[in-house]
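Right, chain A next:
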Amino acid sequence: MPALFFVLGIPLLGSLVLAVTGHRDVARNVNVGFSFGTFVAACFLTAQIIADGPTLVWDQQFFIDPLNVFLVTLTAFVGLTTSIFSRPYMRVEQDKGKMTPPRMRLYHGMYQLFSFTMLLALTTNNLGILWVAMEAATLTTVLLVSVYRTAASLEAAWKYFILCGVGIAQALFGTVLLYMAAEKVLGPQGATLLWTNLDAIKLQLDPAIVTLAFAFLFIGYGAKVGMVPLHSWLPDAHAEGPTPVSAVLSGLLLNVAMYAVLRCKVLTDGALQTPLAGQLMMGFGLLSVVVASFFLSRQKDVKRMFSYSSIEHMGLITFAFGMGGPIANFAGLLHMTVHSLIKSAIFFTVGHATQKAGTQIMSEIRGLIKVNPTVGWGLMLGVMAILGMPPFGVFASEFLILTTAMREQPWATPFLFIALGVAFASMLVRVLPMVFGETSLKPLAHPPALLPVFVHLGLGLMLGLYIPAYLNTWFVQAARMLGG
Partner candidate 1 sequence: MIKFVPQLINLFATLILMLSFAMISQRRIVSLINLFMLQGAALVAASILLGYATHQPDLYVSAGLTLVLKVILIPWLLHRVIRQLNVRWDVETLINIPTTMLVGIGLVIFSFSLALPISRLSSSMAGGSLGIALACVLLSFMMMITRSKAVPQVIGFLSMENGLIFAATTVTSGMPMIVEFGIALDVLVGVLILGVFMFQIREKFDSLDIHNLEKLKED
Partner candidate 2 sequence: MSLLGLVSQLMAIVMALLLAPLLSGWVNQWRARLQNKSAPGLLQPYRVLHKLFNKESVLAEHASTLFRMTPYIVFGCMLLASAIIPTLSTDLPLSPAADAIALVGLFALARVFISLAAMDVGTAFGTLGARREMLVGFLAEPALLMVLFCASMISRSTSLTTIVETLAHRELAIYPSLLVAGVAFTMVSLAENARVPVDNPETHLELTMIHEALILEYSGRHLALLEWAASLKLFAYSCIGLALFFPWGVAEANAPLALLLALPVLVIKLAIGGIVLAFIETANAKMRIFRVPEFLATAFLLAVIGLLVNILLGTA
């Protein structure tokens, strides 16, 4: 299928081209160009899936179905808008001297390579390749996080590598165990690791092996989602890397890791016929929400604060998928989409704000609305949106999740409410002074790219009010497939 070829081939080609030419001024636009190409190819792919339904491609090695097609489009879209944002942002960073030409080459090359690995992870049918792609995504982001070469960024990148490397190794062990369980039914061949084949025989997989496999897979991929207690890489990586990297980490990588967990959960539910996987996810999701919101209330650095918000929202999503059932799954998928859009929008505005102020400490940033009204309003609206104000999309999904929880898991609702409340109060208290108040900030040399911010916020608003028909159908189909 040509569309898939382009979806994967364009970022790969882009990374090779930019690895060589990434330091030139035109490289920023080339980066946007490649991301745009990827997005167009993703749209074609989507159109094809709307027409044909779930498809197996290329000797069954790739599989596109409702669960991953919208994630593919979302990934390509956020990749595009982030590359647009990164144009002026990186220009300012280069002028400040924080980025040298070799580092720009590395940055641009790794950016496209990261897109490639994530799209590969989303579209592959082979669980082994999924693992390889996730590990490769870790490696590219490690290089991206450390691109400033400061002491703090080295520490963040090292911790990220070690923690996620260890986590991913556990996921490999889980994959091996899954292969072992599948081998008994399907025999030892390459096709045994294909998710579609496993899905077909999932009732025949041995429960003992699958339980152990899921435990390891959940630990491994959960570390990449930012599950407490393996989350400590997340705040550091977000705070020390360049802001475009924070945006794609929060907006995309966490989603892809969640997707990996979901694929494994489907197999586990089928093999075990008990709600063990769901219970695990609920427990750790709830733990993440609570812990993250309490850490959030103690943050002084703006990017760390929003990274804890990401952990909290991913915890909420995990909790929703853990509950299972058509409504909770639907809500989880919706939340994944809107969180990705709005969190990246927030990071866009925060990036410009920190560039203006020259610092990431919140108490030193004031009066954004006076210096640059669009940045100020963007941040204000973004924070409102992520905190769950109606009519933004986050409100809709959180509403669905909370009402389902009240119905099915009432013991969890007090925790959720308290945690969300704490997060609400802490973030508002910190952001309001940043946006309003007297300021001594000066405008930036290059006008910031704020179109992406408002496009994302607009989409987030739209999804809160009205979900397009095909998106709705996908969510429903994916929710049904996820079962529970």
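Rule of thumb we're sticking to: a contact is a pair of C-beta atoms (placed from the backbone, for glycine too) under 8 Å apart; a residue touches a chain by one contact, two chains touch by 3 or more; residues count from 1.
Picked so that all candidates are chains of the complex that A comes from, given by their letters.
Nothing here was measured: the structure is a model prediction, and the numbers come from that model.
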{"item": "Of the listed candidates 1 or 2, the one touching chain A in this complex", "value": "1"}
{"item": "Candidate 1 partner contacts - residues on chain A that touch it in the complex", "value": "126, 128-129, 131-132, 135-136, 139, 142-143, 146, 149-152, 154-159, 161-162, 165-166, 169-170, 172-173, 176-177, 179-180, 183-184, 188-190, 192-193, 206, 208-209, 212, 236, 239-240, 295, 298, 300"}
